[in-house]
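Note that one protein chain is taken out, while the other chains of the complex remain in position.
Naming follows writing order (A and B), and every chain is counted from residue 1.
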């Protein structure tokens, strides 16, 4: 997949300055450009790099004026950032797409698969599974009985979806994701042993959900664990049974959400956040990394810390934490001063 | 799998009030009941929902008296909670069971498999593996050489058990669990490089252990990493080499236990707890979520915080953390007061 400056300029509606036969097969940041790559200059802050980059092609603004010699071939366009994003998406779409249904996959005869599917080797597709159109199921994926998968989904290698779960359209699940394992429910018995509470619900992912590698989303005890439209989950996240995550909420890696907690829409959570069970978190909530959330959170609030409090207050407290030793020394000093005064008064 | 109110009433020894032909195929919480589901009313707190639920059937106490019209068919029993739990377990057992040994599995001829097994497609079973009776091994499970698995175990898709590990009876391992990977042991060399310390021990799970999705339990350097009878581990937990976890201890998601630490029985740990290596944690210990445990913990103690301290003390400290800024302001005020006094005294 090599392209010449001329081909790319034609594609972008731009003009070539330099060698129209300059060939590229990859994209790069301008500061990391090497021969064979194409990069772009949009933010003036990065202008110095255009004189040092070894990228074969740089996409620049129509009115860019070089003040030093430039090694790279230039393609001039109206909006370099948008043009480059277009290339990025094209490049990505060209590489990723696989087609065809492997004879080495195990597909139950009662399953239905829409047109234009890719089903890779050693994938398992259970009874009465329904798969939409244009779906990519990579090797070694497991899809349990009666699972429904919408259109245009990508399931990367080793994704596991337990029985009866529902995946919407345009969802992307990365390697090792486990959807629909039993929620963590055990009833204590009198002999200190525990009895498993059957988990007979399922997991529902609405449309446009992306789930990062090795993230786990447990099935509901009854009803559904629900991940709403547009939610983006990073890697190694734990979503417990009966949790609900609202539309377009974005959660960073290694965060854990305990059972039955309901999270609003348009939230952003940092990494390694822990959230207790059975609470309600509002819409447009922002939570700082490593926070520990132990109670209700209102709409449009920012919180941080463990336990989590208002973020601006937490920021001040973090400074106090840094100065904790000095704070204690100040108290020591006050006590000493008061003790001395007392002694002085006693002496008076 | 549809059942009528009449069939269920017969099963539970209850009496139908309403339509005996009302059909259900799923269970629900009373506040989430939809047509086709059965629910129950045990806790009086939930009584209002019986007038609004759309569940087709509600299991109620024999003496329940409706004060408003009820849309659902009722089944009257002595103890609705116990009756419903019975339905939950029946429903669960009906769905989960698979049978037969797939011709697409790779089973070494020296392995032995007990009666009534399910071994799914693309499962791998190594040399001299011994598998008990009534075991369910889902697709894409890996069982290394000389592993022993007891009776009535369920290994969900993508479980990986490295060689020489031992799994007891009635164990459930969820998708993506890794049992027996090498412990994290490296000996520093003079050139700053590290030399791997061979990890020749194994992992032993006793009976009735449940392990959540993508949890990892490393093999011992020598000897065994031991998970005692009845232990329940949630998802994404890390158990390092030579750890031992005592009977019926329950650990929530994303907790990590460092090497050679010994944990007692009947403990309960919250999520995202971190525990250092080479310590002893007693029996009946409770640890709050996100705690950091760095030393011995006695029997019957509750701890919280990072570093973890006595839980009641930690709870007070969490309040101080929330008020930290006010606390510092109080110190500022005291200092100001004392400074002014001093100045006044100087002026006197």
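Observations, loosely collected:
The rule we apply is simple: contacts are C-beta pairs under 8 Å (C-beta built on N, C-alpha and C of every residue); 3 or more make two chains touch, one makes a residue touch a chain.
All of these numbers come straight from a predicted model, not from anything done at the bench.
From the options B:99, B:278, B:298 or B:330, the residue with contact to the unseen chain in the full assembly is B:330. Looking at A:20, A:36, A:114 or A:175, the residue that reaches the missing chain in the full complex is A:175. Across A:126, A:139, A:223 or A:307, the residue that sits in touch with the chain not pictured is A:139.
Residues of subunit B that touch the chain left out of view are 106, 122, 124, 140, 142, 144, 158, 160, 162-164, 176, 178, 181-182, 184, 186, 192-194, 196-200, 214, 216, 218, 222-223, 236, 238, 240, 254, 256, 258, 272, 274, 276, 292, 305-307, 309, 313, 316-317, 320-321, 327, 330-331, 334, 337-338. Hidden from this view is one chain, which touches subunit A at 26-29, 32, 88-89, 91-93, 95, 102, 104, 120-122, 138-140, 156-158, 172, 174-176, 208, 210, 212-214, 230, 232, 234-236, 247-248, 250, 252-254, 265-266, 271-272, 289-290, 306, 318, 321-322, 324-325, 327-328, 331, 334-335, 338.
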